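Just below is one structure, and these are the notes that go with it.
Note that this complex is displayed minus one protein chain, with the remaining chains in position.
Think of it as A and B in the order they're written, each chain with its own count starting at 1.
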Amino acid sequence: MSTSTQPSTPVGKTARWVDDRYTTSNALRRNLGKVFPDHWSFMLGEVALYSFVILLLSGTYLTLFFKPSMVDVIYNGTYVPLKGVKMTEAYASSLDISFDVRGGLLMRQIHHWAALFFVGAMTIHMFRVFFTGAFRKPREVNWVIGTVLVLLGIVEGFAGYSLPDDLLSGTGLRITQGIASAIPIVGTYVSFGLFGGEFPGTDFLPRLYAIHILLIPGIILALVTAHLLMVWYQKHTQWPGPGRTENNVVGYRFFPVYMAKAGGFFFIVFGVTTLISAFVTINPVWMFGPYTPDQVSAGSQPDWYMGFLDGAVRVMPNLELVFWHHTLSLNLIVPAVVLPGIMTLLLGAYPWIEQFVTGDKREHHLLDRPRNTPTRTALGVTAITFYLMLWVSGANDIIATTFESSINAITISLRILLFVVPPIAFTITKRICLSLQRRDNDKLLHGHETGRLLRLPHGEFVEIHAPLTQKEQAEILGKVDMPVLALETVDANGVAAPWALVNNLRNRLSSWFYAINVAKPSPAELEAAAGHFSHVSAVELEATHRHREFEALGGVLHQPSEDESVKH
Amino acid sequence: MSDTTHGDTGHGHEVEPITYTQSDERGRILLGLDEHRSRRTDTSQRAAKRAERQIAGMFTFAAICFVAAIAAYLLVPKHDIVWVPVLGNVSASNLSLGGLIGLGTLLIGVGAIQWARALMPDEEVIQERHELRGSDEAREDTIEQFRRGAQESGFMSRPIIRRSLLGAMALFPLPIAFLLGDLGTAPDDKLRHTAWGNKPRTRILNQGSGQMVRPEDLAVGGLINAIPVGLTELEEQEGSQNARAKAAIILVRMNPDEIKSTQGPNWDYEGIVAYSKICTHVGCPISLYQQRTHSLLCPCHQSTFDLSDSGRAVFGPAARHMPQLQLDVDSEGYLVAVGDFAEPVGPSFWERG
Partner (left out) sequence: MKGKPAVNVSSSKRRRPMAAGVLLLLALVSTGAAYAVTTSALSAKSSSAANAANADNARQGKLLFTEGCSSCHGLAAQGGSNGPSLVGVGAAAVDFQVGTGRMPMAAAGVQARRKPPVYTQAEIDKLAAYVASLGPGPSVPKASQYDFSDANVAAGGEIYRLNCSQCHNYAGKGGALSDGKVAPQLMDASPKQIYEAMITGPQSMPVFSDRQIPAKNKQEIIAYINYLQSAPDPGGSALGRLGPVTETVFLFTVAIGALVAFAIWIGSKAR
């Protein structure tokens, strides 16, 4: 064994001790210098990750004080407006944490805000991955893991804010129970199984606690680890730009730059979460009162990530079928079971849906600019618009009171707008993407408009255009012009076969997806444009020289400043 | 292919940045990295030192914040409320603890980031990607290993072992699934009965006054939230709010000639009607009674019911009317419920009928 490196410091000695047993130097050698691309949009997933860590830490603190029990007690703590009121131990312990544990309210608020950040950051991160096409091969499975993570986050958040057993979250549980009962055939069994009998029973809170502190966090932790390992192993994607190809990663090394930036960002997320928890109230359970099934508050909404379901349930027309002594509550099943089921399925399967449409089987490590795939971008915006309209539907009573309008009119309008607005959003987005592509082409061929006019000797005025920087060119030219599929639609004998139907469909879908794309300028056109620039700049240089001569002769025109020269 | 066998030894594969001169390269696609622009801290020692001091200052201030936070924990009284502009009256303890810990943490983060941005090298580095697919040789070898292992195990060549094993494994999860059977009691017909059916002619308790209701207590246009007499004792006995979740009712009074219909003949009493409080949509309790229109509006999803017309659903996602309770008056002049509801209260379920 080589003895060229004999450690003398304690750190060195420890490192050698570990390496003697675990071959750490091999792994560290590869990974300490690993290059990560640096763009702000890649940090959204980090916000989710750090929020999860904050949730684990603050959540552990809360478990030391919270009592997950539905035994009734008479409150005797320091919050006067609830003194002497009968409530469950869970609610009483939440009040104790809020008022009688120093820092308890801060921890509760950090925990709840971090939960909102967690699901919010996952959602925005998901949008980024979608709009840049980062879910394509080889990252399809990571996309599915992400879908499962966001769903688990939503369920975990719902379970978490139901634990204090306050009036607002208890109402949400009642609604859950009502929806569970409506499931055909097994509904009452599901409901009785969840609640240990009739609602509200005395079992659901301890069960929810076990699910919230152990079961789901365990699954999330495992999936997040897998998610990160895949990103680590497959290397992160990157935007097209100077020096960036499908076969490399351009950025900074993990140690020290990326570690400093990622580590620093963790503290920033923690700091922002804590500061917000110091200044803004969230989930003031003492004002809601303890849960009892005969009380409710006006303006009861779930936390934001459940809002779309609440909205769907509000705008759904009252369809219920009664036949042969059985009731099928379509007014509940469609918005609360079928709709989220379809949305999840479409979301999780999207990489394969797009592959079916485009026939693109290549590996992709360079991201798409959203404008360069107008159909995908427009589909994404349509889905988000639909989701937002559902969320707005869930806030219909707050909107009615804030804007002094009729809640009946708002609800009926939303039923229609829910299906009218998304297609409009689709068309608008597609058009915007296409016009941005045309502007990119314009910039490649003609450069930036500088707003400076040059008067040529024969009297003509021309505007000076500055050519793009190398970086800007590389970014625009990173676009890939995808071909439309042209699969076989007849077999060897020229006869249409059954599989031809599928191929036909794929050809047409692929055409819809790609055909309207604006192609990049050809190399010949780019050469011609470069030549044009040379000519114009030569003219301008001459004019600038003449201007300087004029100045030297004592002319009174203004002095051209540094940036007016066309040198790059 | 692992990283160690490829060109990447941890030093990166540096590509010379290509400079862009005015005479020839304009408009061409370039493969080189962008030119590195020096930062102030790269060129000026003073700027670098100043950045160093700023970063150290942030870390130091963070440390001070943490010490101050400990002081706040020990010294700020738990229940003190302070007035702050914009925020209003807030807890001094929450504000000081959160503000100081938050600021300190934020400063550590900002300091670390600024260190990376201003002082650590910002030259871009290129690293080659390794092939993600296994080499052909590796694939063949793996397939060979699988074939050998499968053959050695005899899984494919011994069908009775294979089939019986698959059978046993298929059945393995089933008894475990059945172990969840006692998660809850069976529904039976529990949802069809409420506490109103425990004995006939149950008196009604006004939850607002704690007194039993007489017809003359309720003014026209008035609302009383009510439960059956004896419900609180029942709750103590059962140790849960299950009975209340089905038995909560509202009493409203209108002019008798304003009543268009009831769910049974003479189910009202001189303009007083009793309806279940539990919404037939998903079970929120409704006592939002709009007296001029006699409508009951559920705040959860805006289902609206006309209490002058048998509690018919007139707007919103609820499909069924609110169940009505038949009223009468007993010999001492108290309002009573003649019997239980004629149908299950609350949300629909499959076997409801």
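The definition used in the following text is that a residue touches a chain if its C-beta (ideal position, glycine included) is under 8 Å from a C-beta of that chain, and two chains touch if they have at least 3 such contacts.
Just so it is clear, the structure is predicted and the values come from calculations on it, not from any experiment.
Undergrad: May I ask you to name the displayed chains that the omitted chain touches in the full complex?
TA: A, B
Undergrad: Which residue, B:D136, B:D189 or B:E216, contacts the hidden chain when the whole complex is considered?
TA: Answer from the full complex: B:E216 touches the omitted chain.
Undergrad: So one chain is hidden, and I want to know which residue out of A:M287, A:L321, A:A496 or A:A538 touches that hidden chain in the complete assembly.
TA: A:M287
Undergrad: Specify the residue from the set A:F265, A:Y350, A:F426 or A:F533 that touches the hidden chain.
TA: Final answer for the missing-chain contact: A:F265.
Undergrad: Where the complex has a chain not shown, which of A:N247, A:S297 or A:S435 is the residue touching it?
TA: A:S297
Undergrad: Considering the complete complex, identify which of B:T105, B:Q127 or B:N206 is in touch with the unshown chain.
TA: That would be B:N206, which touches the missing chain.
Undergrad: Even though one chain is hidden, which residues of chain B still touch it in the full complex?
TA: 37, 39-41, 81, 86-91, 94-95, 113, 117-118, 122, 206-209, 216-225, 252, 285-293, 295, 297, 299, 302, 304, 315
Undergrad: Identify the residues of chain A touching the omitted chain, counting contacts across the whole complex.
TA: Here the touching residues of chain A are 38-44, 47, 80-85, 98-99, 105, 109, 113, 116-117, 120-121, 124, 167-168, 261, 264-265, 268-269, 272, 276-284, 287-289, 294-304, 307, 395-398, 400-401, 404-409.
In this text, only the chains that are shown with their structure count from here on.
Undergrad: Taking each chain's centre as the mean of its CA atoms, how far is chain A from chain B in angstrom?
TA: From the centre of chain A to the centre of chain B is 18 Å.
Undergrad: Please name which positions on chain B make contact with chain A in the complex.
TA: Counting only chain B, the residues touching chain A are 2-4, 10-13, 15, 18, 20-23, 26-35, 73, 78-79, 87, 90-91, 93-95, 97-99, 101-113, 115-117, 120-122, 124-129, 132, 180, 183-187, 190-191, 207, 225, 227, 239-242, 244-246, 248, 277-278, 281-286, 288, 299-303, 313, 315-320, 346-353.
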